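Only a single protein chain was left out; the remaining protein chains are all shown in position.
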Amino acid sequence: MAVENLAFLIPVLPALAFVLTFFLGKKLPNGGSIIPITAIAISFVISLLITLKLLANPEEVVSQSYSWFAMLNIGILVDPLAAVMLTMVTFASLLIHIYSTGYMSHDKAPSRYFAETALFTASMLGLILSDNILQLFICWELVGVCSYLLIGFWFEKPSAATAAKKAFLTTRIGDVMFLTGIIVLFADLYKMFNGTIPDGVFILRFDEIFAHIPEIAAINSTILGMEVSHITLITLLFFGGAVGKSGQFPLHVWLPDAMEGPTTVSALIHAATMVTAGVYLVARTFPMFIAAPDSLMVVAYVGAFTALFAGTMGIVMNDLKRVLAYSTVSQLGYMMLGLGVGAAVGAEAVGISIFHLVNHAFFKALLFLCAGSVIHAVGTHDMRQLGGVAKVMPITAATMIIASLALTGMGIPGTSIGTSGFFSKDAIIESAYLFGESTGTWLPYLFSIAAALLTSLYIFRLVFMTFYGKPRTDYGGHESPASMTIPLSIFALLALIFGGLTAEKFNTFVSETFVNNFVHVDIHELATLGGYHLVEHAGHEPLLVLWMPLIVALAGLVIAYLVYGLKIVNMDSLVSRNNPIYKLLYNRYYQNSIFTNFVSVKVIYEGFAFAGRAVDRGFDWTVKWFSDLAIESGESLRQFQTGAVQNYATAVITGVSLLVILVKVVMEVL
Amino acid sequence: MDLMLFAPEISLVVTGLAVLLIGLFIPTDSKKILGYLAALGVLVALFFTVSSLGTEATAFNDTVSIDALSQFFKIVFLVVALLFTISGIKYTEGNSHTEEFFTLGLFATIGMMFVASANDLMVLFVGFELASLATYALAGFEKKNAKSLEAAMKYFIIGSLSAALMLLGISYVYGATGTTSIPGIAANASVLVGSPMGLVAVVLLMAGFGFKIALVPFHMWAPDTYQGSPSVVSALLAAGSKKMGIVAALKVFVVALIALQAEWQTAFAILAVITMTYGNMVALKQTSVKRMLAYSSLAQAGYITMAFVVLTPMALGGGIFYALSHGFMKAGAFIATAAVTYMVLSENKDSTDPDHIDNFRGLGKRMPVTALSMTVFVFALAGIPLTAGYMSKFILFSSTIQSGFVWLAIIAILNSAISLGYYAKIVKYMYFLPTDSEKVSEPLPYTVAMIIAVIGVLAIGFWSEPVVYWAMEAAKVLVGGM
Amino acid sequence: MMPILSMIVLIPLIFAALALFTKTKEQARVIALAGTVIVLLLTVYMYVNFDSTIADNQFEELAQWVPSLGITYHLGVDGIAMPLILLNAIVLPFLVLFTWNDERKSPNRFYACILATEGAVIGVFTALDFFLFYIFWELTLVPLFFMVSIWGGPNKHKAAIKFFIYTHVASLVMLLGIFGLYFAAWDMTGTPTLDIPTLISQFQFIESGAAKDMIFLALLFGFIVKIPSFPFHSWQPDAYTEAPTAGSVLFVMLKIGGYGLFKVMLPMLPFTASPNLMITIMAVLGSVSVLYGAFLALSQKDLKRMVAYSSVSHMGYVTLGAAGLVSLSVSGAMFQQFSHGLIMSVMFMSCGIIKNTTGTRIINDLGGLAQKMPKLAVIMVMTFMASLGLPGLSGFIAEVSVLAGSFVNLPSYVMIAVSAIVITAAYHLWALQRAMFGVYNEKLGTVTDIDTFQTVSMGVIAILVLYFGLNPSPVLEMMLTNSDQIVSLMAVMGV
Partner (left out) sequence: MIPVALYLAVAAVIFSIGLYGLMTQRSGIRILMCVELMLNAANLNLVAFSSYHDDLTGQVFALFSIALAACEAAIGFAILMALYRMKDTISLDHINILRW
């Protein structure tokens, strides 16, 4: 039996694990963690086998479709893009589950935790495997719910419940845009078929969508006075979904709050996997983006800006996990930028971006797990209370430093020596340079360089404040158990060497996603449709460009060492409420006040909803008015019935007389 | 002439006289037998009438005609009389004037039946007065009860006034056409068209019949009388003598004065709208159930009057059908009220208004059969499906639309919706408001009468075909003259 | 062949009468369970033998009733009615189970009301004669009126009367429309008939355009109020909120308004004098309902009232989908009725349990219930998620079909509805967070989790929500067949 036929098991096994753990977990030791771990391990093996098979023959992708209802289908598609994602997700999930058995051992409800993470893994794998946009959306929403449940895992904490709600609602804004994009796409395709869709044609499947890109591009609508091509509209709406899910500006606000969940959840969902779904979506529909004028530019700008913007907030946070959260936002910005530069480098952008995605998954999961390890041991995540942790937790400290080096992208340009972050991040920055050359807009490149400096600054600030120096408060600490340190070590190894090992093969492999037996897309042709001029990427950038990221990263390291390691600069004057810049950064640009307090509470809740209430009372009042009218007129009319018989006689006589007159009049008139 | 044609009337006359005579000679506590006798007489009459359905004949020098119309209305009257006599058995229990009660009731029924078969204004007038006189006396049957007397007094005075108006109207018609025979008038009525005399005659007759039908503004006596009279008598008035006004109006206007259609159609349109609206609105605020039913019966009269406006065979058939349904529904509702009144009075002899809606509190627990029957009656009056009331409205309202009187249908429909307000109130009191009173036993005769009425209401609502057929046949009799 | 349709209509009514005569709660509930289970079994039998590939009426029964008026006893089911019958048949046994251990006054009448409603509602779905249709239509009012009036909340009388009269007015207007249709066809053909398929097919030959529009609008009004749609919804929050839990569930099962929309309105739509105007009216009402209901739900303090308004919002999709006139949108709207019935019944059950155990439904007074009532919390989170349109649960299928399908013809209206999605999520999550999560509010005293009967009944319906969310075909298939037929009619007329 060919391993492709088992592809469907990849999401199904964790889903089954969810059901089993949910119902039986409480009765098993350790919350039944063995069930999801086994299931995910099998999924990982299958994914790995399929990936290896695909590596040998990238054109033979796995594609299976079943009719769902109407002209929609359910199906799986494992092409190079999906394969690497699957392998990465199953692998990261597996390690984090193992880590969690240690981390969650003292929790009240470990079975619920493992059930929900298993469900999450299943949904995420389903998302990756989707061969049609609707199924992708479905899994997209399911991972959102799992995220909601897991952020609110300690729901008895009001802050956790609020953060969960905020996360769900903020991403929901993006989801609605995504859904709208699907709806527009559906309507366009439906019209192309004149409403009669032949059997066996599933109009939201990617092959069908990609085959109709030129026709969709030819449709225009006027929206708010602007003539917009439907392909641009759809891709921007999709990107709106990605912005929500992947925490891009301005919908990134939920991600730092999401750290209310257990740290393992942050590692799995809010660093390694779910938040990258937005990137995956753009990568998956890349042929549409490249055919859409302006869309990729928007992607590039938003990504670059987010990378920088999140970095500025990262340097002032005092919470261990929040720093990492802003770091994640920033890195996701890089990934988006990596896709955006597709305007210059074509399909290769997918390879670059996904490569960074995978590497980021390793080192960011590692960072979080290290932080988790610290929190698990020490019991606090305020960096101001830590310091010198390296002495009590040597393994954790070592892996943390490896992860930080990977994050900042340390490596020697021109050789294959370097951490994995080096290979992927530098590739993005270099492509951003090419993007500048090709389009004449240099802002994304400048942003990405500045962000690289900030990245280095905040991560080494974290390292120095947490692991070196003297303990600032009295905390008891110990190294974490093996179930936690082993996954740390494995991640650290990968963060160190994965990039170097696969750098050559990875990009070409993933970039081949769009030419195979399932879809056959000519990216160049589509790029002309979108008005992009692709450059042949030949590595002819100036030497400075190649070295620039390393230089700024080292600069960041040095500054952090001077300030936080040697403490030669007194930070007290800067770090104060009186410094307006610090205040602005520390308050996270007042987004919370604007989005939560003003827009959602004042405008939507108090404004619209209560206005609606008033209107509703109006309807109610109208109905009541009619009934009151009837009753009150009854009350007045009954006064005619005086009880005196002479009046009755008078009424009869008057009636007769009036009737004579009335009939006469009516008959004259008519 | 075949005397068998008059078997129903004859059996009623015989029964009535027999009841009167026997009553003179037996002691009060055995007078129950009179009620059974009267009921038996009505049943016999009903049997004769039903078995002669479909015969057509004229008698007494063409002053009386037997046809589908007359037979149908006779059935209506006899059904009401049956309910009246059965429930009267309980009402008159221990009363020394029992024989008068039943005799008057039977004679009133005879009067109504003669109106139904009248083919001459003279017969019609005499029948009308016979029924009126008997019911005047019945309304004041409780001689010691101020309300009952007041009811009788008002009924009597307005009744005599109406009789005088009607007689004057008849005299003008006679003056213009030179005959009192209904077909004769129809043949000569063209002289009245467009003349002031014709208009005055029409309006005077309308006032005369409108008094019985209780059309606003000739209705003023009705709420007082229905409220003040014994409930059983109110049942006879609302369900029986009201229909007499309708059949009389049908004969005089639709057959005899069809030439003056333009005049009276307009007048009826005005009256119908005013009557149904007034009745429903005033009923909303009533606290006396009998008075509420009285106003509801104004409203129902308003609906039936729509048939005079629309004037298609279907509408007339609908009106006639409605008359039968209304007979069952309204008589039933009044009898249910009688049962409650009896219950209240047996608990507290001095109760001044035993039909107050507060006495209906928790009736569902206290008198389950009565409450359930009352629910059926009021839902039927409101026109909830599967009841006679719904079927009636269905035919009548739909025919209104058919002839293009959409505005009238809409007014009627809105009214019928308003009416739900007070009907639901009764149900609410019976089932939803708590009471701490005990369950009481329900008097058998009332129960029997109510069950008959319930069966009638549901049977007509469910198995309407024969009734619809005969109502349409009756309508054809009227339309024959058009 | 046995008259299966008559049986599923009459059996609940007969059992209702039986239940009325029982003396104790134990007897009454057994009767109720027996009646509803028999209906379920018969319905399943019918479902198995139902041919979902044809749009015709099946299992037809025809007998003369009042020939002189053209009234017949005509029953039949098609792909529009079958799923709704199935919905009622499935939910009601579980509703009976749900109320199994409740203490309440006059249980005999209570179960009689449940059974009578089931019979009447199924009657509406099976009737193929307008006279019969209207009878069942009005009959549904009576038990529900009693339900609210006897076992309702503090304002039950007001709510009951308001509901009764409001919807009765609408029914009467609908009746006017039926009359109009009846006579227009009678005048044309010379024979009276009230047969629904016949009248609908004759509608296109009626001469006068204005009359056609009036007939259409009158019927539409009757259906729209029952759905209920903005701005005729004001009876609904009161009635839903004041009704006892079982009553609210029965209200939710009352999908007769939407049913009329598909069964009567859409086949007539292309033949009205101004079809585009009618489509616009429906689209406006539908899309505004979605948004309006969502905002109103957001502003509610009472959990049950919030759910009631959310129902206005969700039923807006039904009207919108019907107006969309694309096979997918129409079938999606039909599916929305089905799915909404399942979801809302569990939501109302949850509200009822919360009120019973804590004594309050004011969202701000609750808090942290999930700690004390984990089973309820799981089921509630799941149905709330279904209600806010989470994929994988049945609500999503319906909403996405409606939105995607309607977008083809009505893009701007769909955008109005889409803008409500975030609001919808907001009020659901807000309620969940305040009521179930956070710190347990000690003022609520000791509360216990739901019992086995409640768990089973809510759990099974919740699992069905999941099942139909993953695999809608068992009911969507037949809906698609019928909506294809409706839409092909439109295409013929070029609407």
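Side notes on the structure shown:
Each chain gets a letter, A, B and C, in the order it is written, and its residues are counted from 1.
One rule holds in what follows: a contact is a pair of C-beta atoms (placed from the backbone, for glycine too) under 8 Å apart; a residue touches a chain by one contact, two chains touch by 3 or more.
For clarity, every value in this text was computed on a predicted model and none was experimentally measured.
Across the complete structure, the visible chains that the omitted chain touches are A, B.
Within the set B:Ala39, B:Leu78 or B:Ala137, the residue that contacts the chain not displayed is B:Ala137.
If you put the hidden chain back, the residue from B:Thr58, B:Thr179, B:Gln261 or B:Ser351 that touches it is B:Thr179.
Set against the missing chain, the residues A:Asn194, A:Thr222 or A:Gln639 yield one that touches it, A:Gln639. Only one of the listed residues, B:Lys32, B:His97, B:Lys147 or B:Lys365, touches the absent chain: B:Lys147. The chain that is not drawn here is touched, among residues B:Thr58, B:Asn95, B:Ser160 or B:Thr435, by B:Ser160. Listed by residue number, the positions of chain B touching the unshown chain are 121-122, 125-126, 129, 133, 136-137, 140, 143-144, 146-147, 149-154, 156-157, 160-161, 163-165, 167-168, 170-172, 174-175, 178-180, 223-224, 227-228.
Hidden from this view is one chain, which touches chain A at 638-639, 641-646, 649-650, 653.
The rule is simple: only the chains that are shown with their structure count from here on.
Legend note: the chain whose CA centroid lies nearest the centroid of all displayed protein CA atoms is C. Pairs A-B and A-C differ in how many C-beta pairs touch across them, and the larger number is found at A-C.
Computed centre separation for the pair chain B/chain C is 42 angstrom, with centres defined by C-alpha atoms. Note on chain placement: the centre of chain A and the centre of chain C lie 37 Å apart, centres being C-alpha means. Those residues of chain B in touch with two or more other chains are numbered 421. Residue positions of chain C with contacts to 2 or more other chains are 165.
Those residues of chain C that touch chain A in the complex are listed here as 162, 165-166, 231, 233-235, 292, 295-296, 298-299, 326-328, 331, 368, 370-371, 381, 385, 390-392, 396-397, 400-401, 403-404, 407-408, 411, 414-415, 418-419, 421-423, 425-426, 429-430, 432-433, 436-440, 471-473, 476-477, 480, 487, 491.
Looking at the complex, you find that chain A touches chain B at residues 627, 630-631, 633-635, 637-638, 640-641, 643, 645, 647-649, 651-652, 654-656, 659-660, 662-664, 666-667, 670.
On the side of chain B, the complex with chain A involves touching residues 153-154, 157-158, 161-162, 165, 199-200, 202-204, 206-207, 210-211, 216-218, 220-221, 223-224, 262-263, 266-267, 270-271, 278, 280-286, 418, 421.
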